[in-house]
Each structure stands twice: as structure tokens, then as C-alpha cells.
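Input: one structure, supplied below.
And now, chain A:
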Amino acid sequence: MSAETLYGLCAAALVGLGLFGSIVDPQPLRKILAFNLLGGGVFLLFGVIARRGAAAGMAADPVPQAMVITGIVVAFSATALAVTLLLRLFETTGQATLRTGAPARPDPDSDRAGS
Partner candidate 1 sequence: MSGGDESAWPVSATVVRAIGFLVFWLMLAGVNPADLPAAALAVAAATWTSLHLLPPGTWRLSPVGLARLVLRFPLQSVVAGVDVARRALDPRLPLRPGFVACPARLPPGTARDAFCTLTSLLPGTLPAGTGQDGTLLIHCLDVGLPVAAQLAREEALFADALCGGVLEERGGDG
Partner candidate 2 sequence: MRQVLDIFTVAAVSAGALFFLVGTVGLLRFPDPLTRLHALTKADNLGLGLVVLGLLPQAEGFLAGVKLVAVWLLAQLAGATVTQLVARAVRRGGPPA
Partner candidate 3 sequence: MSTGFALDAGLVLDAGLAALVLAVAVGAIVAGTAFAAVVGFVTYGLLLALVWVRLAAVDVALTEAAIGSGVTGAVLIAAAARLRPAEARSAAERPGVPLRLAAAVLSALVAAGLAMLVLLPSAPAPSLGPAAAVHLPELAIGNPVTAVLLAYRAIDTLLEKIVLLLALLGVWSLAPDRFWGGAPGQPHAAQQDGALALLARLLPPVGIVVGVYILWVGAVAPGGAFQGGAILAAMWILVMIAGLRDAPATGGRRVRLLLVVGPAVFLAVGLAGFVVADGFLAYPASYAKPLIIAIEVVLTLSIAVILGLLASGPPGRERQR
């Protein structure tokens, strides 16, 4: 077995693991974390494809590699936004849950923010 195949299988397992975690874990923060873990697996698949596409004197196909770099940065932006949403939810309701119908406490800012 070649190293690329090995890491490819590792990537497939990571995607499965991250998917499982993001569905099953009830805590939103850990869903975000699992989703990032899933993303790492997807990027790794790109890396394997890039390595298999080594050509023209390059050690790997640069196009998937460049896409992964863009992907990592975009994943970080999405994570930062999601975490901020979650923290705002916690500040507003006093809990961090995605369950519908969770009792909410009044927003301390609503008297200022409301029009």
C-alpha cells in the first residue's frame, strides 16, 4: 500500500468520524469542532488527490493544494462566526443548546437595542 492510499483511508475515516460527532453531540461547540474535524478529512482527500496528480516535475498538483489553503481560511471564518453566534446565544438565553422551546430569559440588551 502506498502512503497516499494510507492517508486517503485515514481521510475517509476522519470524514465519517466528524460527521458522526457533528450529528450526535448535543453541545453546539462540539458540533462546530466535529465539523472542523470533518473538514480536515475532506482537505486531506484533496491532498491525496494532489499527490497522485504529481506531474510536470512538481511533487504534487498545485491546484487542489491552493484550493485547500483557501478552504482552510474560509473554514476558519465560518468557525469564528459560528462560535460568536453561539456565545451570543449563551449571553442572551443563559444556555448553549439548539433544542427548540428551551426557556429563554429576557435579553438584557433589548431595552436599548429594540426600536
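Candidate selection criterion: all candidates are chains of the complex that A comes from, given by their letters.
The criterion applied here is as follows: a contact is a pair of C-beta atoms (placed from the backbone, for glycine too) under 8 Å apart; a residue touches a chain by one contact, two chains touch by 3 or more; residues count from 1.
If you're wondering where the values come from, they're calculated on a predicted model, not measured in any experiment.
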Legend entry - chain A in this complex - touching candidate among 1, 2 or 3: 3
Inset, instruction - Could you pull out which chain A residues touch candidate 3 in their complex? - result: 1-21, 23-30, 32-34, 36-37, 40, 43-45, 47-63, 65-70, 72-81, 83-88, 90, 94-97, 99, 109, 112-113
